[in-house]
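Missing here: one protein chain of the complex. Every other protein chain is in place.
Going by the order they are written in, the chains are A and B; count residues from 1 in each one.
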Amino acid sequence: MEPVTSMRVGVTVNGALHEREVEARRLLVHFVRDDLGLTGTHVGCDTGNCGACTVILDGVAVKSCMLLAVQADGSSLETVESLASDDGLHALQQAFSDHHALQCGYCTPGMLMSAKHLLDHNPEPTENEIRRAIQGNICRCTGYVNIVEAIAAAAKGEVSA
Amino acid sequence: MSTTATTVAPEKVEAPQRGFAGQSVPRKEDRRLVQGQGVFVDDVRRHEVGYVHFVRSPYAHAGIVSIDVSAAEALEGVYGTLIGEEVAALTDPFFQLSVPPGSEIKDYALAVGKVRHLGDPVVAVAARTRELARDAAELVEVEYEPLDPVLDPEHALDDGAPVLHEDAGSNLVWSGTFDWGDFDAALAEADRVVRIDRLHFDRFSSTPLETSGALVEYDKGTGQWTLHTNNQFPGFAIIMMGPALRTGMDKLRFVSQDIGGGFGNKICTHPQLVALCLLARKLGRPVQWTEWRTDQHTANSHGNERVFLDVEVPVRADGTMLGFRCKAIDDCGAYSRYEPLGCIIWAQVTPGLYRWRNVHIDFSQVCTNKSPCGPNRGYSRMQHLWFTERLIDIVAHELDLDPVEIRKRNYIKAEEMPYETPNGCVYDSGDYERCLEIALDLVGYGSLEERRRDAESRGRLLGLGIGSTLDSGTNNFGQSQLLNPDLQFSGNNEVATVKLDIFGEVVVTLGTTPQGQSHETVASQVVADILGVTPDDVRVRAGHDTYWNSHAGFSGTYASQFAVTGLGAVKGATEALADQIRRLAAVILGADGPEEIELAEGFARRRDNPEAALPFMACGAIVNANNAGLPPELDDVTLNCRYVYKPPFQVPDKERKFGNLTLTYATQIHACVIEVDPETGVYEIVDYAAVDDCGTRIHPQIVEGQVHGATAHGLGAAMFETFPYDEDGTLLTSNFYDYHVPHALDMPPLKTGAIESPSPFTSLGTKGMGEGGGAGIHAVCAAIQDALRGAGNAIVTDSHNPYHRVWELLRDPEASRALVRVETR
Partner (left out) sequence: MLLSEVGYARPASVDEAVRLLAENEGARPLAGGQTIVNVMKARAAAPDVLVDLADLSDLRRIAATADGGVELGALVTYTQILTSAEVKAARPVLVDVSGQIADVQVRNRGTVGGNVCSNDPTNHLPPVLVAAGATLTIVGRDGDRTVPAEDFFLGVYMTAVGPGELLTKITLPPLPGGGDGFSAITIGADGTCIVSAAATVDGERARVALGCVAATPVLLETGCDEASVREAVRGAGLDPPSDVHGSAEYRRHLAGIVAARAVASAGEDG
């Protein structure tokens, strides 16, 4: 294929295929937020440091501000909107609430997706493993204390009904 | 005026309200936020919106020779531009709070004639997409004539220094002398005088994760702007914007739902908001702006940098502190937007936690070619409290006194509360010594020397440091008159409405703009206890809207006051509603009077016959939809109650700069243990405790969360976070790559403790809290100084101590020691 500045992209997002014509320069996070209207994924920096835009792409946690939407063509994407089900909140979501692991809630979607990626790969993490797993997610409200506790509780299934 | 004229008489202390208040109930806000269903400013969508990009100054200081927007406007998809000349024609400069020369500063929404800091907005461009707006911004041609920048506040007033604001004619914003007690007598009484040449509080900010932003709509028919924005103090923004835009409060509607952190950094966005208002009107379409991280760092609102010069501390031989004198220079950056309020806010905590009675400060504030400053968690008190704690530890160090003992000797005692400070502030309650003891226990103070030896055996230097925050909450805005006697601000207020609606819904609206402080939850606890329902039964509207009837002049969320002002309003409105429900039920149920009615389990029922009960749903339905035949004495029963809470303040004495400046004083004492690698200066916090006393806690878990967060800010500022500029005035940490904020691996395990010293001045015994960040900064400074005792004995004179600075202290301790002298009398 020859280079194009815009192309039709198909991404399966939270189980549903979405197709859009997008500019090659469009960041995945803007595709998700602006084109698909899934505003749970946030932007907190310009440099890929803060992790508020973390999503799970083909099973792997990534920062959606450091990918182009065209790179995700043909991929499967999970955002924070996929976590809760008809049965209620995901264990991580409930644990975050139980442990007051969020204040303003801005970092929370990215934090939850990093935590989900951790527990998907390591169901019984140590505290240090939890801290390492969320090292790429900045929270300016909590000092991480309760976030670490919440993830540990979710891993152990200790969440309120 | 007598010394007691501005002192608040203690109210009778009520038994702490217990019920749902005092319990850590589930947070109402969480359900939407954990699902990504919050509505933050960048989530607001409108058709045909114009995305705005600001063209910003690449220079710290330069004249604007010309601006050419023609190429930008010609780009396909560009809706239009706005330049400084248009702003100058269409608006008036923002109201200045200072007296001359600061009052002469002309501050507009966009740079007019010259730019004064890197990132100063020069042109606004609106386009169909975010990307196009930036493309167009790159096509704007601005010709600059670079000028020498002023970067060092200590030289901003030198003869021949470039002047930022020609209208002011000087870089001075405000200056004044604060003199309380009798400092000369204190000097005469002293056995020792400790002199410190210079202490420096560094520039940083709490950098909320969500940057500033707004979506602004203009209604041509009514001339009304709606600003969906995360500004955290709409009361102040409107006061600034109304006159500038030559319009009234009713034409500026501020709306927010969820705000992604504020920490004070979202107070001073009024310049950008005015630019957006003008653009929305000019283009006839909604406009949307989301600040970039880099813009937030270069051009939003830094915490004030402050230097303390020629410090003198008279001390008795036993370590009793008699007072202090110094010259303070505060650097507010390029524009005074909330300033010079920082020149007085510190005086809320003049003696810190200590019984200093004789204080003399020559205070001045200057402009420099750096980002404007504004409130930042712990605003202005943080700088001053750091200064007081630094004095304690430097004096202890120089006189070989124990840092714990010298604190206990000089702390204001619990039994001295309420305590009037030398400048007339009244510390309401607290037990600093007890907090310190708890903090020391938590970090294992008893085994400290043992651990010091253990660290030494591993080639490490161990140090203990203590810090404090006196979190003065609920401002008396009358303190502004101590800076400028002509200002017409005083007191404070906040509003809430509580109503009982047709289907029995209890609906609360707040005047506050929470950014994570859980106001929906805490308000529901207070309402539930008064109405005899559960917090789940209470619906608190999410967010803020100045078009709700719950907005007053000081509405917003800032300066540690919700637990007093916000909850005071909620309590007042709810009690009024409860009274109306009782009156209604008494009539309907045939009781002798409202006092015969109790509210419980969602019913209004007769005390003498609980079977005779009216469900809230019936009350709401009767008044709102089925009210024919109600007796005239119920005419005023609307079941829709509004209450404005006003703290009991007087205007302070302007001559003496004397009076009560804040209503409540929450305390945090932090203790920190660090280990330093003497080879590299790298250090690690190995133990940390924060003990909080904010009076009666409505929701302990939320209070503890605030303590955690504030601590993280303090540790970040102590170790990593700084806004340094190079000699050209370029910010060196304009993103999170260089401006390192603590992440999960950087944070030590935090231990927390709490005591409750209820405030005698608030109806719930609560105190405002949340701004405890400063304690961590000092605790780290003190711990470094302690660790270095055996390795050159350096003195810590800066609030910010990255590894390389600690290495400098190890390598050349004499340089720091040369700043300190002890005179024996």
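The rule is simple: contacts are C-beta pairs under 8 Å (C-beta built on N, C-alpha and C of every residue); 3 or more make two chains touch, one makes a residue touch a chain.
Please read these numbers as outputs of a predicted model, since none were measured by experiment.
K.L.:
Using the document's definition of touch, tell me which of B:W292, B:W346, B:F554 or B:F761 contacts the absent chain.
P.N.:
Among B:W292, B:W346, B:F554 or B:F761, only B:W292 touches the chain that is not shown.
K.L.:
Write down which of A:C65, A:L83, A:L112 or A:A152 is the residue touching the left-out chain.
P.N.:
Considering all chains, including the one not shown, the answer is A:C65.
K.L.:
Considering the whole complex rather than only what is displayed, give the residues of chain A touching the chain that is not shown.
P.N.:
1-5, 7, 23-27, 43, 46-48, 51, 54, 60-63, 65-68, 70-71, 114, 117-118, 132-133, 135-137
K.L.:
Name, in rising order, the residues on chain B that touch the hidden chain in the full complex.
P.N.:
130-131, 133-135, 138, 292-293, 679-680, 682, 719-720, 722, 724, 732-733, 737-738, 740, 742-743, 745-746, 802-804, 807-808
Assume only the chains that are shown with their structure count from here on.
K.L.:
What is the distance in Å between the mean C-alpha positions of chain A and chain B?
P.N.:
Averaging C-alpha atoms per chain gives centres 30 Å apart.
K.L.:
Which of the residues in chain A end up touching chain B in this complex?
P.N.:
23, 25-26, 30, 33-34, 37-47, 49-50, 52, 79-81, 83-84, 89, 93-94, 96-98, 100, 102-109, 112, 130-132, 134-148, 160
K.L.:
In their complex, what parts of chain B are in touch with chain A?
P.N.:
On the chain B side, the touching residues are 24, 26-27, 29-31, 33-40, 42-43, 45, 130-131, 206-211, 258-261, 263, 290, 292-294, 515-518, 701-702, 704-706, 708-709, 711-713, 735-737, 741-745, 747, 749-750.
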